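One chain of protein is taken out of this complex; the other chains stay put.
Chain IDs A, B and C follow the sequence of writing; residue 1 opens each chain.
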Amino acid sequence: MELTKNITLGVYLPGTSIIHHLDPRTKIIAAMVLIVLLLFSRSYTTYSLIFLFTAIIVLFSGIPPGYVVRGLKPMLPVLVIMWIFQLFLFKTPDTTILFEWWILEATEAGLHMANLITLRVLFLFTVTTLLTLTTSVVNLTDGLESLLKPLRMIGLPSQELVMTLVIALRFVLILAEELEKIVKAQMARGVAFDQGNFIQKTKKLFPVFLPLFIGAFKRAEELIVAMESRSYTGGKGRTKMKTLQMSRADLAAAVVIVTYSIILIYVIVTVEPVI
Amino acid sequence: MEKIIETIDLNYSYRAGTSEEVRALYDINISVLPGEMLAITGQNGSGKSTLARHFNGLLTPSAGDVIVKGLSTRNKENIKEIRKVVGMVFQNPDNQLISSIVEEDIAFGPENLGLPQSEIRERVNWALHTLNLEKLRYEPPNNLSAGQKQQVAIAGVLAMKPECMVLDEPTAHLDPRGRREVLESSVRLNKEEGITIVLLTHYMNEVIHCDRMVIMDNGRLEMQGTPREIFLNSKEVKKMGLDLPVVTHIAAGLNRKGFNVAPDLIHTEELIDNLCRLK
Amino acid sequence: MPIEVINLNHSYKEGTPFEQQVLFDINISINDGEFIGIIGPTRAGKTTLAQHFNALHIPRRGKVIIDGFDTTDKQTDLVSIRHQVGYVFQNPDYQLFAPTVGEDIAFGPVNQKLPAEKIKERVQEAMTQVGLDYNTLLNRDVFALSGGQKRRAAIAGVLACRPKVLVLDDVTAGLDPRGREEILNVIGELHHREKITIIFISNSMDEAASLAERIIVINQGKVIMDDATRKVFARFEELNSIGLELPEAMVLIEKLRLAGFNLPTGVLNVNEALNSIIKVLLEMEAHK
Partner (left out) sequence: MNLSVRKIVISGILGAITILLAVTRLGFIPVPTPAGHATIIHVPVILGGILEGPVVGLITGAIFGLFSFLQPGAPFFADPLVSILPRLFIGIVAYLVYFLTKKVDTVVAHTFEKPLLNIKKKMSPGIAGALSKFNGILPYLLGGAFGSATNTVFVLGMVTWRGYLPSEVSISIGVLHGVPELIVAAILTVILVKGIQRIRPTEDKA
């Protein structure tokens, strides 16, 4: 019985590579740009370019490529199912039939669709993984806070929003330990969590969820008081001990990203999508 | 001497004005003097925590007033100034640390005060140094023992440079070693940094290090004086659900048996001295 | 209901890069009717060890035999073992959840699928055993209880399963002196009157010294002492060296011994300390 065992919050892999040393804001913006471009990529040419670029980032990050690939492994079964579904079920009126099997028929359009969504998901996942592998959670929240700052002008309480994230990350592990104790305390009174049907198992959630949520709300009340007594009144008038500093590497990275985006946008616009 | 905190006929009820009103404090008059270490003690539910929460305006009196350095906590505009004067540390260290890194958590208070960056850094370094926490600077709080977390919480309040620190049962969740370390820190902050300390506790071996103590019972302030004076009334103290310090218990027992030992001893050394004189 | 721990080893996060061994070659046997204190510094492995006593942890290496049943054996009915070896956690909020005190205490017996009559009987008995008034508190909201009452309700919730062994994991932490005294009295009664084997994990040397008959000292995952209470506390220098805070009375007596008073070692509580000082003072007077 060890619930905390499986918790890997932010899969940050400390390192000294150029990518690790980049300002988190650079990395967040770059990841966002890459994600948006991915959402529009609908040809094999663009995916080849994306593959090339991703490979270069992996190389520069000093993260063993095997590590990134291994992260994809748990996705594989569902990915295969998704691929098969699209292969047999996606159709366009004018598509050619590749082969038939039982009552199902695989079409060319289905094949392309299956390939495209698989590629998209794979690269989306790789981009976010690279971001979290090379950036610590604290850096991520600092970067996010700094990036959202301009939105204050349109009334978005950016600092407060990031504070919710900081609190969430701080309390996951505390609540995980608490959860483990709650589960054990109820097991000690004879609850067998691994036995029973759907309804019985659902019923067993109550003696765990109630203490968990009630404990969490009690903690919240105490944290509110503690934060207020440390003069927290929200983001207004607040200063920061650490401010992020852009370096030359960030400038270089920005140039690379902009150049790459222009090329990719050009390809996306000019190359005919496969579907 | 100007008082740091003064309560005047302080009364407080939870959920005042509703059918579920619960009276928690009755006519409390108490002052906290600059530089002193004051113990507030009493059973759980005696109202000591409710009282302490009035000291920096977390609660506002239902009747009466609380004055912090001349400012009433009833006036909302004073609250920010009051919280700069009176800092507060709570019972459960897990529920008062916000950041996932020690030094960032200590910076939280000064950041809220809107101080310049260099000053925040200076204060964080000073707080870490004063509480001997430099080694833990980059640790996540989850890796620390409960005692260490509580020291970090104290450092976080210290970095706001308050004149007075109210510690609301800071040792209740700690093991004996953590308890000793937190007590030692509090005494040091009082003696070396000149910070006024209000310590809420029901451990009598912590109370004996304080200059003055009060005992609360059922929302009323029942006894007030130096620990020595108060522990002399052992019956009264026990009636309020509290223990006597071990030394007092023994000294009083010897005194009753007719030995020439003063009955109002509180420190081990005093008892040893007294007994050595009997040799 | 004897418990036998044989060559027990345990690691956290086993099979991950963060694996960390917390128990090393533990061998303990616990006999019926004992009152055992388990002491040791924080994170020494006390709780992890104790959770093997009622199969909340199942050994990967080594064995725990409870009343002849091996917890690693697939045939063993772990739920029934957990009913016979009760475990009370430090914080009652971890287990209390039902709307009323009565329903919460009944939770264990309900899991045992006992008939309603029996359950009612057990609830009543458990409440009496911990000193909670059946008539006034049965239908009280569990969250409306005081801190001390909550702890007793939590103990009652475990007692209602009729355990033969009770593991109490630091159950007095955070209570005020009166609440602490009440809980300790309840535990003493359970041991003396109901003859329940008590395994008392504590951070407080004072409590362990004054209650337990036998003390097991754990440090860094190993059993470093396992003996009668007085004999364990006679080795106070060793205890101190592993970071344990000794009972205050004991510290006082040691200081007096250093000051040249001919006092006995191994004093466990304030009253013993007082009596031994009186004895020495009387002897001194007689000499004069």
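Note that in this section a residue touches a chain if its C-beta (ideal position, glycine included) is under 8 Å from a C-beta of that chain, and two chains touch if they have at least 3 such contacts.
On a predicted model such as this, the values are computed, not experimentally measured, just so you know.
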Which residue of A:19, A:111, A:187 or A:208 touches the chain not shown here: A:208
Hidden partner chain, touching residue among A:52, A:78 or A:98: A:78
Per the touch definition above, residue among A:18, A:33, A:124 or A:257 touching the missing chain: A:124
Residues from chain C at the interface with the omitted partner, ascending: 97, 99, 141, 143-144
Absent-chain interface as seen on chain A, which is shown: 3, 6-11, 35, 39, 75, 78-79, 82, 85-86, 89-90, 113, 116-117, 120-122, 124-125, 128, 132, 155-157, 160-161, 163-172, 174-176, 179, 198, 201-202, 205-206, 208-210, 212-214, 216-220, 223-224, 227-228, 232-234
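The working rule: only the chains that are shown with their structure count from here on.
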Rounded Å distance between chain A and chain B, as computed from the means of their C-alpha atoms: 44
Where chain B and chain C are represented by their mean Cα positions, the distance between them in whole Å: 30
Footprint of chain C on chain B - complex, ascending: 43-45, 145-146, 172-173, 175-178, 180, 202, 205, 241-243, 246-247, 249-250, 253-254, 257, 259, 268, 271-272, 275-276, 278-279
Complex interface listing, chain C residues touching chain A: 12-14, 16, 51, 54, 56-57, 78-79, 82-83, 86-87, 89, 91, 93-98, 107-108, 111-112, 143, 157-158, 161
Complex interface listing, chain C residues touching chain B: 41-43, 146-148, 173-179, 203-205, 243-245, 248-249, 251-252, 255-256, 259-261, 270, 273-274, 277-278, 281, 284
